[in-house]
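With one protein chain removed, the remaining protein chains of the complex are shown where they sit.
Presenting subunit A:
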Amino acid sequence: MKKLAWLTLVSMIAVLLAACGNDENTEAEADTGGNEDWPETLRFGAADIEGMEQLHTEFEPFRAELEDALDMEVEFFALSNRTTAVTAMEYDQVDLLFAGGAEYVMMDSADENTEPIAALTRPGYLPVIISHEDSGIESIEDMEGASIALSDIGSTSAYIMPMKMFNDAGYDVENDIEAYTLGDTMYEAFLTGETDTLALTALNYEDLVEEEGDIFNVVAEGPALPNDLIVASPHLPEDLVEFLEEKMIENGDVLIDAIVSTGENDKFSESEFINAEDSDYDGLRDAYELLGLDFE
């Protein structure tokens, strides 16, 4: 009987020791990203990047720094437009995506388990509408019948939010405003006088003034735009998503330094990584609905 009790005690101690050992292992795994159901390599897509050369030029130091921060291999993919990016996420072809608010809203609509990992703040990221100095258009009330150069349908800063501003000002955007979606040629169209006004961000407006001189009227300025963000695939394990959130915020400063170090991303020079909440993008969803745009 004594022998049986002794064996039982030894077994219990062994189980307890094993359990303690497991806890230590789990902590170590969480630190290094070594859980079994985690992918060996994180597939990170960046939207609106034209090819590997641009991706390498703009983001290679960030990729390398991210690998160090996560202690995981990170493979980058250049995704040329938002449709490709959203589709890649939906079909599990990427694990993480560096995207704008518009892409996030579309991805979340396709699968509500899509998780925002961290947002990248951008001081000066707000929509501005400008006109030519001598156009007689000085405020949004002067815009009836005026033409405006916009980027692409779906661009947060240079389509969705400016159109919402017109809507909020009481215009019927279909009939009262001549809207031209021109992609990257919107600047050229405006500067050559083909359109009366232009929608852009405050930061891009500062650059334009630097290049062309102070020869424009600021017609209207909108509220701060929703931040760009890093989005996690709904296919990733929950504990990996938590790990990524924690590491991105914890290493925010070095990651931002890496993004800015290439000299190609000055727009992020005063940025920081912050926690991202789904509700931060409700304003954008409202704008989509108001404009009758389909994000589902």
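What we mean here is this: contacts are C-beta pairs under 8 Å (C-beta built on N, C-alpha and C of every residue); 3 or more make two chains touch, one makes a residue touch a chain; residues count from 1.
Please note the rule applied: contacts and distances are computed from a predicted model.
Of "Menaquinol-cytochrome-c reductase cytochrome b:c subunit", "NADH-quinone oxidoreductase subunit J", "ABC transporter permease" or "Sugar phosphate isomerase/epimerase", only "Sugar phosphate isomerase/epimerase" is the UniProt protein name of the chain excluded from the display.
Which of A:Thr84, A:Ser135, A:Asn217 or A:Asn251 touches the hidden chain is settled by the complete complex: it is A:Thr84. In the complete complex, the residue from A:Gly51, A:Gly213 or A:Gly263 that touches the missing chain is A:Gly51.
Although one chain is not displayed, subunit A still touches it through residues 43, 45, 49-54, 77-81, 83-85, 87-88, 90-91, 93-94.
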